[in-house]
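Could you have a look at this structure, given as structure tokens, before my questions?
Coming up: chain A.
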Amino acid sequence: MAARVSLFVTCIVDQLFPRVGMAAVEVLERLGFRVDFPEQQTCCGQPAFNTGYREEARQVAQHFLKVFADADYIVVPSGSCTSMIAHHFEDIFEEEPENLRRARDLEMKVYEFSRFLIEVAQVEDVGARLDEVVTFHDSCHALRELQVKEGPRRLLGHVRGLELREMDAAEECCGFGGTFSVKFAEVSGGMARTKIDSIVRTGASTVVSLDSSCLMQLQGALSRAGLPIRTMHLAEVLASR
Partner candidate 1 sequence: MSAAFDQKIHETLADPKLQLAIYKATGRLVEERRKAIEPDLCPDYQELRTHANAIKRHTIEHLDHYLEEFSRQVEAHGGKVVFCKDAEEVSDFVLSLAKERRAELIVKSKSMTTEEIDLNERLEHHHLESVETDLGEYIIQLAHERPYHIVAPALHKTREQVADLLTERLGVPRETVIEKQTMIARAVLREKFLAADIGVSGANFLVADSGAVVIVENEGNARLTTSAPKIHIAVAGIEKLIPRAQDLAVFLKLLGRSATGQRLTVYTSFLSGPKREDEIDGPDEFYVVLLDNGRTKVLADRDKRQSLYCIRCGACLNHCPVYRKIGGHSFPWVYSGPIGAILTPQFLGVRHEPGLPFASSLCGACAEVCPVKIDIPRILLELRSEVKKAEARDGAGRLERLAFRIWAWVMRHPRMYEMAGMAAASLAPSNGDGWIRNAPFNAGPLRAWLSQRDLPPAAAKSFRQMWRER
Partner candidate 2 sequence: MSREAVLHKVRTALGRNAGQTVDEPPPARLVVPEVDIEARIQSFCERIEALAGKTYRAASAGMVRDYISTLVAGRTAVASNAPILRECGIDLLPGVQTGITDRDQLRAACSTAPCGISGADYALADTGTLVMLSSPQEARLISLLPPVYIALVARARLLTGLDELLSILPRPAEQTSSMVLITGPSRTADIEQILVRGVHGPGEIHVVVV
């Protein structure tokens, strides 16, 4: 019986970048996993948590605990959402022993997409093909809170036809930061432009990341600058044939 994987698609992918979700499903099924999608899912609560509204975040996180209570594995195509679930649910439920226990259980089961492939599926070659020169953006939560750095690069290394070029500012923040992107729009825009300069210097045609929020920020800035460089989520690259 194939292992069952529950997909937490994240609200931003669900509403704005659904193809990323479909790509993740495709890759997981290709690797022999049975993917289910608990339809009651909505959000991990991060927008509220990061803006200082802990009570509102708690309510949404509690809903999440309920929806995914029966999952064996939870796979998330986002570093920041994974980090919210794996690290900050504990802060939210600090004073609630029962919810805290559930959150800790969940922590063991939740995986950012690329980490799931490397550590659970234990594959690096998913049979993908993409003839592009790409550069990889290390999204901050994935890099610094989940310690995801080499995994995605190894996965990209096995994509036929793909050339990976490192940008010098790979680890620098794209400037999204949730509500930061609108509260401090000028700074956020400046950070995006600095990042784009670095991208352009690689000569890559495509920027890849494992966070759609970063990709939204970068694509928005690339588009505004009139640059033909496109963005792709890692799942979309790995689903390409």
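A quick word on the picks: all candidates are chains of the complex that A comes from, given by their letters.
The rule we apply is simple: a residue touches a chain if its C-beta (ideal position, glycine included) is under 8 Å from a C-beta of that chain, and two chains touch if they have at least 3 such contacts; residues count from 1.
Computed from a predicted model, the values in this text were never measured in an experiment.
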| item | value |
| --- | --- |
| In-complex contact partner of chain A, selected from candidates 1 or 2 | 1 |
| Interface residues, chain A side, partner candidate 1 - complex | 9, 11, 13-19, 21-22, 25, 37, 39-43, 45, 47-54, 56-57, 59-60, 63, 88, 91, 140-141, 143-145, 171-173, 175-192, 194, 216-217, 219-221, 223-224 |
